[in-house]
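Of the protein chains in this complex, all but one are displayed in their positions.
After this line comes chain A, so read on.
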């Protein structure tokens, strides 16, 4: 009866090995994605190096679904640059253009006013109540390049979570069932 036990153990070992292999490949995918993201953060100096445009306020330059590449360098902020900023109490960062700059002589601190190219009014209405200027601490990056339309996948997945789960489930199934 020894050959039955042998078969059982060999089957068991194959399954264990396969399960381990799958765990490792899933881990590899997750960690390499994380590495790329963190690596981009290091290179660009911005806490979110890639953003998706969500509004029409910068039309016709940037449309909904375009992807922007951000950089945050030590260079001073100047009028005309497109910056991405966060306002206290707002979740979503805003991509708008700088139209006014006042830079202090002693501290180098800047007061910045922004406006969306497609908006009639400047952004004072978007800032926190009583806030008239943006400072450097509000700005998380300036746009240096862009790819059109690529961000639509993100928008669809955020607005229709069901599609996200179907996609994630499908991908997970593919990774688990693939023989490689």
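Rule of thumb we're sticking to: a contact is a pair of C-beta atoms (placed from the backbone, for glycine too) under 8 Å apart; a residue touches a chain by one contact, two chains touch by 3 or more; residues count from 1.
FYI, contacts and distances are computed from a predicted model.
J.: Which listed name, "Exosome complex component RRP45", "Signal peptidase complex subunit 3", "Osteopetrosis-associated transmembrane protein 1" or "Nicastrin", is the one UniProt assigns to the chain that has been left out?
T.: Hidden chain, UniProt protein name: "Signal peptidase complex subunit 3".
J.: Kindly state which of the options A:39, A:148 or A:169 is in contact with the chain not pictured.
T.: Selected residue, touching the omitted chain: A:148.
J.: Just name the one of A:79, A:128 or A:166 that touches the chain not displayed here.
T.: Residue touching the absent chain, from the options given: A:79.
J.: Could you list which residues of chain A touch the chain missing from the display?
T.: Touch with the absent chain occurs at residues 60-62, 78-82, 97, 99-105, 108, 111, 117, 122, 143-148.
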